[in-house]
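For this view, one protein chain was removed and the others were kept in their places.
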Amino acid sequence: LEEPLIFEIGGPDTTGVDFASPLPFRGGAGGGACNDRGASSDDSPHPNPSPEEEGLSSRLGDLARSEPIGLPGLTEPETVRHYTRLSRQNYAIDLGLFPLGSCTMKHNPRLNEKVARMPGFADVHPLQPVDTVRGALEVVNELAHWLITLTGMHGVAMSPKAGAHGELCGILCIRAALEAKGDAREVILVPESAHGTNPATAAFAGYRVEDIPATSEGRVDLEALKARLGPDVAGVMITNPNTCGLFERDMKAISDAVHAAGGYVYCDGANFNAIVGRVRPGDLGVDAMHINLHKTFSTPHGGGGPGSGPVVLSEALSPFAPLPYTARTADGVVHLVEEEDADSFSEEHFGGKMQSFGRMTAFHGQMGMFTRALTYILSHGADGLRQVAEDAVLNANYVLRSLEDLLHAPFAHSGPCMHEALFGDKGFAEGLSTLDLAKALIDEGYHPMTMYFPLVVHGAMLVEPTETESKAALDQFIMALRSVAERAIAGDESMKSAPHYAPRRRLDETQAARKPLLAWQGELAPGGRAVRSEVGGR
Amino acid sequence: LEEPLIFEIGGPDTTGVDFASPLPFRGGAGGGACNDRGASSDDSPHPNPSPEEEGLSSRLGDLARSEPIGLPGLTEPETVRHYTRLSRQNYAIDLGLFPLGSCTMKHNPRLNEKVARMPGFADVHPLQPVDTVRGALEVVNELAHWLITLTGMHGVAMSPKAGAHGELCGILCIRAALEAKGDAREVILVPESAHGTNPATAAFAGYRVEDIPATSEGRVDLEALKARLGPDVAGVMITNPNTCGLFERDMKAISDAVHAAGGYVYCDGANFNAIVGRVRPGDLGVDAMHINLHKTFSTPHGGGGPGSGPVVLSEALSPFAPLPYTARTADGVVHLVEEEDADSFSEEHFGGKMQSFGRMTAFHGQMGMFTRALTYILSHGADGLRQVAEDAVLNANYVLRSLEDLLHAPFAHSGPCMHEALFGDKGFAEGLSTLDLAKALIDEGYHPMTMYFPLVVHGAMLVEPTETESKAALDQFIMALRSVAERAIAGDESMKSAPHYAPRRRLDETQAARKPLLAWQGELAPGGRAVRSEVGGR
Amino acid sequence: MRYLPLTDADRGAMLEKVGASSIDDLFVDVPEEARLTGPIHGLPMHASEMAVEKHMRRLSKKNLAAADAPFFLGAGAYRHHVPASVDHIIQRGEFLTAYTPYQPEIAQGTLQMLFEFQSQVARLYGCAVANASMYDGSTACWEAVAMAARITKRDRVVLSGALHPHYAEVVRTMAKFTEDAIAGAEPALQSAPDNQGLIARIDDKTSCVVVQYPDILGRLPNLQEIADAAHEKGALLVVLNTEPVALGAVKSPGEQGADIVVGEGQAIGVGLQFGGPYLGLFAVRDPKHVRQMPGRLCGETVDAEGKRGFVLTLSTREQHIRREKATSNICTNSGLCALAFSVHMTLLGEKGLRALAAENHRLACIAADRLAKVPGVSVLNDNFFNEFTVRIGQDARAVVRKLAEDGVLAGVSLGRLFPGNDALADGLLVAVTETTTEEDIETLASALEGALS
Partner (left out) sequence: MRYLPLTDADRGAMLEKVGASSIDDLFVDVPEEARLTGPIHGLPMHASEMAVEKHMRRLSKKNLAAADAPFFLGAGAYRHHVPASVDHIIQRGEFLTAYTPYQPEIAQGTLQMLFEFQSQVARLYGCAVANASMYDGSTACWEAVAMAARITKRDRVVLSGALHPHYAEVVRTMAKFTEDAIAGAEPALQSAPDNQGLIARIDDKTSCVVVQYPDILGRLPNLQEIADAAHEKGALLVVLNTEPVALGAVKSPGEQGADIVVGEGQAIGVGLQFGGPYLGLFAVRDPKHVRQMPGRLCGETVDAEGKRGFVLTLSTREQHIRREKATSNICTNSGLCALAFSVHMTLLGEKGLRALAAENHRLACIAADRLAKVPGVSVLNDNFFNEFTVRIGQDARAVVRKLAEDGVLAGVSLGRLFPGNDALADGLLVAVTETTTEEDIETLASALEGALS
């Protein structure tokens, strides 16, 4: 059965929300197992009197709405069914392996969800008097503490809303630090293989972006980098482990060189999950790194967000962090520091003046993600997080070595991979592409890997299994991937029309972009609802 | 992908539950947005020392387990995935119309689930001191009160665990009442069309079961019943609305006749949802009726239970109700009355001696269902429940009148149906059966209706849409049902091998019964787990 | 009304199709005098979700939740930590809102789960076959007694004196109507169960002996000697277990010769819930008894393409086929609770269950030793798993009430369970699980010390 749009089944007069007076259970119900007696109440409802009916005059002035909005309503049974059916057209980590390299689809523990819904976290307003939210502030502060501990850094900005927002935060810290020195620089160096957000962020912050070349091993070319450094270079943005799945061996040397040239090192922490508990980026000279709580620390992706991107900072950059922040003082109390008192607080308790570059968002950050991430960190602990990194790396290497005989693995010789294994399309039969392989993999019951990224490898396929897959699940996936790879090499034309067994066949993205249809255009069926247009069959 | 059994993927050494010492967060974490300082804790876990390690000796005596149990374990990611995948092989009311006549699959409101999980209901022990569970007792009592109010009866026994358990409760009340009069009777009269639980219950309670014939209209034959009544008849068990979907017009006359003959009237309340708020069974002379909270009052079926079957009782039967029960006294306090004080309590507060027939279950009944049912009753209120019955009946009649031209509807002439519409297989092509139609309906995306029940109609198909289906959903279902009915009449042989598009093709029930395989027989793979047997494909 | 999708326009169109001029026309078969004309008297009108939630929350807050107090109650219902993923899974709409799997082709989720559940229960109990669950432990216990009568064709039942009194009462109540003769007793406060006294009551008219393991005082009877004695007389041994976690630490009833093993499964996955819904477990050691079993059974088979699949089977035992000749009138099982049990048990696995049992036993030992140090308190049991009896030298019922006022839920007094039996009045049942902290134990010990001095 096809699921229609809410606009096609919902009417303007239908609602799944009732409004009636609070229950008048004065005295409660009477009676007992054997007796029908006791008080009973017989009040009738008063369905939302208007202000006028209450003898009040509306205070909307001349702005009271006169036109219909055009929103469809469904009753609760229809709503639950609509979204349940829709949900079943999705692939999800709960259904199977989701090998999206650089996106890290690991299991989302259900305890996290339970904790995030505790009333003291979920039902608290960000502007409540601070004394009524000390526990919430402790969560922020405790998470901040462990993020600092795990990365070996000096401070952390908690408010960035997602990874790219965190990148921006880091770059703005760098810019503020340079400006504080009166040192205006113009260029940020970014490797070709970087996430697209890196150059976009640098550009947004007013920098010119220049590429750093890579070696044939898939790592940053240290010598080329050194050659480019100079007084115009504000810093570099490096992903480590990088998007080829490799650890940047020369990270410390890079940092030293950049620092020597007066710049700062931004590390894209998207892949921190590969090294958490085994390596502290602070030990490698990093000045700023965002942490995707939904990648490393298991908060759910939710079909595209919300994310959360706290940024850990070196001592050099910490004073420039955005407001607000939380801090625990020597007396054990956790404070919320906002624009008003940042300077005085900092001077009083930490003996230094804040030079915050400003504010990145209303309120204090992604509390709902903080509770989840903290829950996850405490669940795993020091030993567990180390094991997380080890198992993630072991799983990725197992995939790499189980497929390198069949699929082109351009950096298989560069040493072990970290959290993800990179393959290319070399060897595919003429006319068959990475896209075709990916769509054929859908027919095998799997979500495809990341395609065509990083750009440095032709027809790239980036596979990240994560640590929450069992060996049995990997073996099954490897078998499926081998089978489609063999078909791609042999030139099986049927792959070009894959997927065949998904909720949809291949979708026409060109048409979508050429004639964008971005909102439903019809009118709601007045006084009832449109009968569904498609019927029967599966 | 086929989903293996937990025994095929889980190992004896794998677990999804950790045991370690409580978190030693003494003093909490320190640090702040910009500073890495503050106390930190460094305790290591102590993973479950045995009593011996603690200097305690085990108190298990010589009964300490020495043999392995053979239970497979899965980690949390594997567990969530296993059950999520399994769930997707189920049909459910959340996915679509579920027209099981006499089973009443209506929408289960999510508020009910939320309320049932409030700690004061979910995390309370049945034997806590009564003063610590007054709110729970109020729930029981308040629900009891509304059940009595809605049925116009005198009392209610809340403890029966499900509908059939409630039937037993009612019949035992009848037996106890007769025995209290020294009037041993041997026979219970039951209509042919009754639910199988009715005769089974009567037999369980030591009665001989005799059939009551039906008229050609599908109702109890009043004259035949009167003729059979006599000093050996303890009572009748009548379903009203009955399993042909019809209201028993002569109910009051039946009750009067049974009472005149010294017997009692049990009403199977499975179909109370058709008349709630419009008819009170107490007004029709009923002495006992169970109420399926999961049918009329929307508690979830959960794949086959738990149910909950409170039994409302007439004044004549109330004193014989089972223990425990709750009662609110004039001072507004709700009491829990158990074996100990039933007599004294009853005498003190209700001026009469209890003659309870005993106890049907440990503790006090299905609290989790009580909270849900009460939530539902309060949500709908008096006006809403009446509308529930009206819409349920309207929907059923709409189905009946939309199909009677095509499907044989043996009682279409008997007046409007109530909550369900009954059809027979007359007119199907040779060799095609109700079963074939049902399985073909699966391929249309629907759960089939109740088949081959009631027995009075050949190849019976009993369709109960309930009030929580929209007209659009009914129209779509009717179209699908018409299409398969047309194929059955035309003799479409492909129906005999339906379903074709379900998670399984038709299953061999004969083999299952002939060589019962009721538990997994293998041994767990030691130290790891078996690789799944089936791989790939969809 | 948020749960009713028909609009007034829909209703009008449908009435027209049906050929009725008003909804009243559809109720013509209801006698005039029985038709209610307006909304039913006494019940308020419909209310918003917010208002209902507020009302129910107010009632909920009138209870002392176990999490909010040091908590030591057991006596057939145990508080264990349930992993969050269990509740997530049982709330999947496809499990929550499915019906009994009568159409197996579109119910393999529930069916495979039930097959796994049956297999888990059978192994836990040391039996060959378990059914798909019963209402609860107490009704399962009665069904076992009835089944034993069917098998042995005898009608005399011997109940251990140390059987949970609610369970004994259910058996007695039912037996009044089925005319089985019940020989029972109440327990004596002895350090070990009176096996010899029980065995002495078995004769060649006995259909079965019913023994609880661990028993109502927390003691662990040796089942093998009872089984041998029963079998010698041609009787069956029915063993009842109300704390399945115990079976991670002690020998199973099946391996000690029990013929029918029944139990309450609530401790795994289900929660306290003020007594219900709970989960009846039912298993038989010898597969030949399967056709005498009550309740639903799920079995493995194949589909038309030869793929493995599962169906409800042997339904010729059941009421919907056999009607008055059925093995039981039971219709519903406790499917969603069985799912919760099975998911929790899968998360535990053999390793986790054993660790859980070890942790329960460890803490119970600590508690027993600590309470024994309270002046006036003595521990009764020679052996126990996670629950034991203490004697406190005065009316335990009053002490429990007093401690509850101080926010300590101290256990179940034997006076609550066996009212009127003065010999038991100073007994207190104390249950300890992994949710109990050593701090809780200390609080209880201090509170008891205060109450007894």
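Going in written order, the chains are labelled A, B and C, and every chain counts its residues from 1.
The rule we apply is simple: a residue touches a chain if its C-beta (ideal position, glycine included) is under 8 Å from a C-beta of that chain, and two chains touch if they have at least 3 such contacts.
Remember, predicted model here, so these are calculated numbers, not experimental data.
Chemist: In the full assembly, spell out which visible chains the left-out chain is touching.
Modeler: A, B, C
Chemist: Looking at the full complex, which residue from A:212, A:377 or A:485 touches the chain that isn't shown here?
Modeler: A:377
Chemist: Check the options A:337, A:409, A:438 or A:461 and report the residue that touches the missing chain.
Modeler: A:438
Chemist: Could you tell me which of B:4, B:77 or B:516 touches the chain that is not displayed?
Modeler: Considering all chains, including the one not shown, the answer is B:77.
Chemist: Of A:13, A:232 or A:492, which one is in contact with the hidden chain?
Modeler: Residue touching the chain left out of view: A:13.
Chemist: Consider the whole complex, including the chain that is not shown, and state which of A:393, A:422, A:437 or A:495 touches that chain.
Modeler: Residue touching the chain left out of view: A:393.
Chemist: Going by the touch rule given at the top, which residues of chain C touch the chain that is not shown?
Modeler: Residue positions of chain C that touch the missing chain: 2, 48-50, 53, 81, 83-84, 88, 91-93, 347, 434-435.
Chemist: Taking the full complex into account, what residues of chain B touch the chain not shown?
Modeler: Residues touching the hidden chain, for chain B, are 11, 13-25, 40-45, 74-78, 80, 84, 109-111, 113-114, 527-529.
The working rule: only the chains that are shown with their structure count from here on.
Chemist: Chain B to chain C: how many Å between their CA centres?
Modeler: Inter-chain centre distance comes to 17 Å.
Chemist: Using mean CA coordinates as chain centres, what's the gap between chain A and chain C in Å?
Modeler: 43
Chemist: Do you know which chain A residues sit against two or more other chains?
Modeler: In chain A, residues 18, 23, 40, 45, 75-78, 80, 84, 109-110, 529 touch at least two other chains, as defined above.
Chemist: Taking each residue of chain C in turn, which ones touch at least two of the other chains?
Modeler: 1-5, 7, 10, 41-47, 49, 52, 55, 83, 85, 87-88, 93
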